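Beneath this line is the structure, given in structure tokens, with notes to follow.
For this view, one protein chain was removed and the others were kept in their places.
Letters A and B name the chains as they come in the text, with residue numbers starting at 1 for each one.
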Amino acid sequence: MITFSRSKLVGVERLDENTLLAHGVLEDFIYAMELDVSVKQPDFEIVDIKGRMKRVTTPVCDQAIPKLQNAVGLRIPEDEFARKIHRVVGKEGCTHFANLLVECCDAIMQTAIYENIQQAPNKHDFLKEKTRSIPSLKESCVFYSKMAETTMGG
Amino acid sequence: MIIDLHIHTHPLSPDSSQSPEEAVRYAKQIGLECICFTEHNRAWDENQILELSNQLEFPVLHGVEVDTVEGHVLVFGLHRDFEGIIRVEELHKLVREVNGVMIAAHPFKGFRAFGLSDLNLSIEQASEKPVFRHVELLEGFNGRSLERENRLVQDVAGLLGLKTVGGSDAHATQEIGRCVTIFDNEISKEAELLIELKEGRFRPGILADGAFVDR
Partner (left out) sequence: MILTYSRNKYAATTDMSDGSLFVQTRVDDTVFSATMDMIVKPPLLEIISINGEILRACSEECQDAATLLQKAVGLQIGTGFIKTVNSLIGESYGCPRMADLVLEGCDQVILRFTVDPLRQILTKSAEELMDAHKMFVAGNPRLIGSCIAFSKESPLMAGVEL
């Protein structure tokens, strides 16, 4: 028998040329909640958040909803972004909201990187160009670190 | 001599809310006789520590709390920064070279809603934690651990024949001194601290009703 499970579902849509909206749902044995997060490009600044708690453990948990606004103005690529979210939305509000918000923001960054890759004539060149337009990508993993090295070398 | 061996200050430990000056002033106020700054993976500059100590007329020593794959370790006598993560046996080699001391910090500190000691962890099982093979001492009284977690460390220390120290692990001023180490002799510099730790001339203590008491 499964003794604990958690599902997180995130969908990202493009609202306009500079705005991405993520809708995230978290459902586990204990908690259920939803978020809508809007982010502006090119800085990936959080401009709007709405949240809803559907299943929680204490009568106080709902008071975490207004604390989501603490994340408005933060930029996803900035240093220690996830840590900041866990402090201003998690510790001051709800740790599970913070978890879902980080998931939504990560999904937004993935969207920004890979959107339109299917139409690119050369996938490698497309991603190389992304390391220039999204500098934080350069040190995000071994693949992009190597790509950034070859970009600088070339 | 009463020393808090485990204190974090800002900015070297980013998760601490207290400045070094605030920590020293509070330590004096509550009757401590010396404190050790043990920042996360960052070493203090020897001259800065001396300057602070002279300026506030209070003995301040320093070590480093190192993140190892096997758990957090308080290191005394080795002054360097650590990047990323290190295996405890590698750290042991480095510490041995300088004749320093390693102490397993809060080895059974658990989670928000439960502790490892709640999972039917026997003393024998607990004593098998790999970090214990490479340290001289255990932090049996940690100011941020639960009483039952500290008790487990003390039981393991008994089984392994190791001595325990006390340290507050303070990240905020009011946490300083909750757990301390009471040394038999006066200590004014690091070399003396290392000797006293190696010779085991100390016992752990706690702050109870405004006074430091042996445990």
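The rule is short, and it goes like this: a residue touches a chain if its C-beta (ideal position, glycine included) is under 8 Å from a C-beta of that chain, and two chains touch if they have at least 3 such contacts.
All figures in this text were calculated on a predicted structure; none of them were measured in a lab.
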Hidden-chain contact residue, picked from the options A:Asn18, A:Gln63 or A:Ser133: A:Gln63
Option touching the unshown chain, where B:Leu50, B:Ile85, B:Ala191 or B:Ala211 are the choices: B:Ile85
Missing-partner contacts on chain B, residue numbers: 67, 69-72, 84-85, 106, 109-116, 118-122, 125-126, 128-130, 144, 146
Residues of chain A in contact with the chain not shown: 1-14, 20, 28-30, 57-61, 63-64, 67, 90-95, 99, 103, 107, 110-111, 114-115, 117, 123, 127, 139-143, 145-146
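The working rule: only the chains that are shown with their structure count from here on.
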Distance between the centres, which are taken as Cα means, of chain B and chain A, whole angstrom: 37
